[in-house]
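Here you go, one structure.
All protein chains but one are shown at their positions in the complex.
Chain lettering (A and B) follows the sequence in which the chains are written, and residue indices restart at 1 in each chain.
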Amino acid sequence: MKDLNNISKNTKDVAFIGLLGALALVLSGLESLIPPIPMLPPGAKLGLSNIVTMYAAGSVGLIPALCIALLKGLFAGMTRGSVALMMSTAGGLASTFVIWLLLRIKSQPFGYIGLGVAGALTHNGAQLCVAALLTTPAVVFYIPWLILFGIGTGIITGLVLRIILPILGRIHT
Amino acid sequence: MFKKKDLLLIIPFLILGVCLLFWTQKSHDAGIAVIEENGSEIARYDLATQTQTEVIDIGGDYHVKLLLEPGKISFQSSDCPDQICVRTGKISSPGQVAVCLPAKVVVRIIGKNSQVDGMTG
Partner (left out) sequence: MTKKKKITISLCAVLAVIAAVLIYLWVNYGYRTQSQESTSWAMGTYVQQVVYGKNAQAALTTGSQAVTDLEDKISWRVDDSDVSRLNAAAGSTWEKIDPKTLSILKVSLDVAQKSNGLFDPTILPITSLWNFGGSNQRVPSEDELQKFLPYVNYQDLRINEADSTASLKKHYEGIDLGSIGKGAACDEVVTAYQNAGIDAGIVAVGGSIGLYGKKPGNSNWSVAIRDPKTEDGNAGSIGTIGMEGGQFVSTSGTYEKEFTQDGKTYHHLLNPKNGMPQDNGLVSVSVVCDNGALSDALSTACFVLGLDDGMKLAESYQAGTVFVDQNGKVTVSSDLKGKFQLTNTSDYSMAS
C-alpha cells in the first residue's frame, strides 16, 4: 500500500514538473512579444517565467527546477539562436540555484520580494557575463540598467509569486 | 511577502545602479556615435555636424546596416534572428547604446568633450 502511494506521488510530481515547464515556456513566449524599450539592453525581459523557476526551486527540489531552467534555455535557443540559448541557460541556472540556496536557509531572512530581486539580479548578471564573453566586452555598459531593471522585475516577480502561490500549491497536491 | 532584510539586498544595489548610471551618462548635447565591431573601434561620427542622411554598411556575416541621420543613429537592418538591434530604434544622447549581439556590433554615443585626448597647435 505504501509503495503504491509513493509511485502515485512520484507520478504526480513528474506531471506537476511537466506542467511547470510548460507554464515557463508559455510565459517566456508571451514576454518576447512585448517590444523592447530603447534604453534597456537587448533581451531585457520582464522575467515572468522566472516566477516558475522560483516556485520550482522551493517546491519540487533543485534538480527538477534546474531542468525547467534548462528547458527555458533550449526554447530560447530554438526560437532566437545559439547566443540566446547560452545567455538564457546561464541566467536561468544561476538564478534558480541562488534562489534554491536562499530558501534552504532556515531563518528565511528574505521575503518573496527579496528572493525575486536576488533571482532577477543573478539572472541578469549571469546573462551579461555570457554575453560579454561570447560577443563583445562593450555590453558592460548595460550594467547600470540591468541592475535597476533587475530590482524592478525582481519586485514584480516576487509579488506575483506571492499572489499565485496558493493556486500553484493546490494544483500540486 | 516583504521582510526588512529585503532592503539590505535592494538598497545597496539600487545605489550602485544609480551611481554607475551617472558615471556613464553625460550631458545632453548631441554627441559622437562610436561604432565598434568585435570590441575595436571602426568608425565614429559627429551627430551634431551630420547634415544628411546616409546608410553605413558594416557588412559582416549579418549584413549589418546603420542609418546615420542628423543628430541620430540607428540599426537599419541586420540578418540576426532577434532584430533587437533594429527594434532599439534611434539613439542620440551620450550614454545610449545599441547592440547587435550576434554580429558583435556596438553603437554607443559619447559626449563631445570626453572624446578629445589632446590638442595640437
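The rule is simple: contacts are C-beta pairs under 8 Å (C-beta built on N, C-alpha and C of every residue); 3 or more make two chains touch, one makes a residue touch a chain.
From a predicted model like this one, the values you see are computed outputs, not experimental measurements.
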{"item": "Displayed partners of the chain not shown (whole complex)", "value": "A, B"}
{"item": "Selected from A:Leu19, A:Cys67 or A:Cys129 as touching the chain missing from the view", "value": "A:Cys129"}
{"item": "For subunit B, the residues touching the chain missing from this view", "value": "23-24, 34, 36, 39-41, 44, 46, 49, 115-121"}
{"item": "Subunit A residues touching the omitted chain (full complex)", "value": "94, 97-98, 101-102, 104-106, 122, 125-126, 128-129, 132-133, 137-138, 140-141, 143"}
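Heads up, the rule we're going with is that only the chains that are shown with their structure count from here on.
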{"item": "Subunit A and subunit B: spacing of chain centres that average the CA atoms, whole Å", "value": "28"}
{"item": "Residue ranges of subunit A in contact with subunit B within the complex", "value": "35-36, 38-39, 41-43, 79-81, 83-84, 108-114, 117-118, 121, 131, 134-139, 141-145, 147-148, 150-151, 155, 158-159, 162"}
{"item": "Subunit A partner contacts - residues on subunit B that touch it in the complex", "value": "1-3, 5-6, 9-10, 13-14, 16-18, 20-21, 23-24, 36, 38-39, 80-82, 84-85, 87-89, 91, 96-97, 99, 101-102, 104, 106, 108"}
